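The structure under discussion is supplied below as structure tokens; questions concerning it will follow.
Every protein chain except one is present and positioned as in the full complex.
Here is subunit A:
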Amino acid sequence: MIAIARKELKILFSSPLAWVILALMQCVLTWIFLAHLDIFLKIQPQLVKIANPPGATEFIIAPLFAMAAVVLLMISPLLTARLIAGERRSHTLTFLVSAPISMADIVLGKFLGLMFFFSVIIALVVALSISLLAGGSMDVGLLLGNVAGLVLLCACFAALGLYISTLSAQPATAGAGTLGILLGLWVIDNVADDNKDSIMRNFSLLAHYEGFNRGVIDTFDLVYFALFIVIFLTLSVRRLDRERISG
């Protein structure tokens, strides 16, 4: 499992894709960070007059993480698409299946490898946020809540993308499919916006992230994320197993 995770990372970092994504993510997020910082500094004198004013963490970091979630939603299909479909296309899936490891090892290894890469991205966002300490104090609890939420959200993207990737032999198809489903799960949120209690809203990934974004960790959200991850990882393992049987 660890061997596969290491292999995934080695291959990922040997391609320009990983570096381009890291650089672009950082560019976009720094821009947003600076824009929010700018506004905050401008309106800070007025904020002081309100009772219980929002702090820098709420005003800058929360929107930064919300934006990071949307950007990650867009780029995760690029990363998940090749996980299994790419192995199929380059005929290397046989290499993994013939080795004395279980299908679950293959799926989890790939999942962990990708999660490590997502952690690097999140670590960079955290580094950006921590730079605020240079000019004042911050709400560490809110920051940690956001980090936890973003990690879980990325794990959901990775699990879903991995499953879609097991269905195809073409990375591009898998990527398009994943992006479509992720966008769909996001749009559900807007469709159901008129009615806050709509059942549809419960299926939206980003809606469940909102709580974390505000610093509220709800068990319902935790369970939703955990179920989402477990279901799609299990489906991936089953799909690979079935392929062995149906040929």
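As a convention for this text, a contact is a pair of C-beta atoms (placed from the backbone, for glycine too) under 8 Å apart; a residue touches a chain by one contact, two chains touch by 3 or more; residues count from 1.
The definition used in the following text is that contacts and distances are computed from a predicted model.
Asks: Name the omitted chain as UniProt records it, choosing among "3-oxoacyl-[acyl-carrier-protein] reductase", "Tryptophan synthase beta chain", "ABC-2 type transport system ATP-binding protein" or "Conserved membrane protein".
Replies: Hidden chain, UniProt protein name: "ABC-2 type transport system ATP-binding protein".
Asks: Could you tell which one of A:102, A:137 or A:190 touches the chain left off the display?
Replies: Considering the complete complex, A:102 is the one touching the chain left out.
Asks: So which of A:7, A:214 or A:238 would be touching the chain we can't see?
Replies: Checking the options A:7, A:214 or A:238, the one contacting the hidden chain is A:7.
Asks: Against the chain that's been left off, what residues of subunit A make contact? List them.
Replies: Given the touch definition above, subunit A has residues 3-4, 6-7, 10-11, 14-15, 90-102, 244-245, 247 touching the missing chain.
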